[in-house]
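A single protein chain has been omitted; all remaining protein chains appear in their positions.
Chain naming follows the written order as A and B, and within any one chain the residues start at number 1.
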Amino acid sequence: MLQYAAIVLIMLGLYGLLTQRNIIKIIISLNIMEIGLNLFIVSVGYVEGGIAPILTSVNNSSSLVFVDPLPQALVLTAIVIGVGTTALGLALAKNIYQKYGTFEIDEMGEE
Amino acid sequence: MKNFLALLLTLFLGYMIMTSLAANDLFPDQGAADVTTRVSQKYIDRSVNGDVGEVIFGQATNLESGPANIVTAIVADYRSFDTLGEVTVLFVSSLGVALLLGGPKQKRLELNFHPNFMLRVGSRALFGIILMTGIYIAIHGHLTPGGGFPGGTMIASSMLLLYLADDEFRAKIKGFKMLESAAGSAYVLIGLAGLFLGSYFLENLLGNGILGDLLSAGMIPIIYVLIGLKVGSEISGVIDNFLTEEGV
Partner (left out) sequence: MTLINFVEIGISVLLILLAFLAINSKTLIKSVMFLSSLSMLAVIGFVLLKAPDVAVTEAVIGSGLVTSLFVFTLLAVRKVGKKA
């Protein structure tokens, strides 16, 4: 079920990216798409009845059924890089506002 | 009209994703994945270099990769080179933010509200707790969920709290820059030490110890603490850049 929600989130993010004309809204759409993609990648490795991929004193053997750890490691990387791109985009947006006085793409270049 | 076209394109994308998912072995339905046929099973069994039998918590010694948290084993040991690249991407992005927002004459951004007494005292009290939690998460990255990235970000959020509590506060940003470069260089130096003293880049030179102990897994706690320090100082720098503006 969460897998289908993730696909709908990716679609909504693309829709926002195509229709919005505000820079902050575009960055928000990118973030929504990123969350959907992360959920989708993690859901690919989910095993029904599996346990989280950490050996503890309770789940103490590697022969138990674990959830796939590889997609989780990849998503961990993706989230941190997402912060980097978001911060860079917001810095650009702040500079654009200082030059044009607006966030709307349609109102720029009319000074 | 434009919105309608965008809606059509989005629906087409959704249709394509759904068709590609039907009867696809690589992307099974949620819950139907079979880990034993994937490469991940080798990471769980620690059997990339040969089968070692069952791995038991608290007993297994001399594994090829020591952390009890399998995600950490992948991020900081099997795929540590990827993580080095990731840290580099974060460094480049913080460099870009500093280039775009920084300048020679910087002063603190004046917020519309002023912190009252309760906010000041509460933030000072919470600052220590959040800082300690961040360090704890970074140090225990090989045993519990978390690791260097959330731990470092938590350290940066404690700095953010100090920014909110005090109108005049500015972090010692030069010290943070030193810490960041020192941590990043130490990561590369550990990798080079593995290359020259051992046989390959980022080889785990220390012994792995018993799986599940705090002092186990060789280099991995050291690497994760370095990553935590680097990420924390980098993101503190980004927050500082966002909270300053061109001065008079």
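Note that contacts are C-beta pairs under 8 Å (C-beta built on N, C-alpha and C of every residue); 3 or more make two chains touch, one makes a residue touch a chain.
Predicted model only: the values in this text are computed from it and were never measured.
Mapped onto chain B, the footprint of the missing chain covers residues 69, 71-72, 109-112, 137, 145-147, 149-150, 153-154, 156-157, 160, 235, 238-239, 242-243, 245. Where chain A meets the chain that is not shown, the touching residues are 1-2, 4-5, 8-9, 12-13, 15-16, 20, 22, 24-25, 27-29, 31-32, 35-36, 38-39, 42-43, 46, 50-54, 67, 72, 75-76, 79-80, 82-83, 86-87, 90, 93-94, 97-98, 101, 103.
Heads up, the rule we're going with is that only the chains that are shown with their structure count from here on.
Chain centres here are Cα averages; for chain A and chain B they lie 15 Å apart.
Remark: chain A residues 1-3, 7-8, 10-12, 14-15, 18-19, 43-48, 50, 52-57, 59-63, 65-70, 72-73, 76-77, 79-81, 83-85, 87-88, 90-92, 94-95 touch chain B in the complex. Of all the residues in chain B, the ones that touch chain A in their complex are 2-3, 6-7, 9-11, 13-14, 17-18, 27-35, 38-40, 43-46, 54-58, 68-71, 73-75, 79, 82-83, 86, 89-90, 92-94, 96-97, 100-101, 144-145, 147, 149, 211-212, 231, 235, 238, 241-242.
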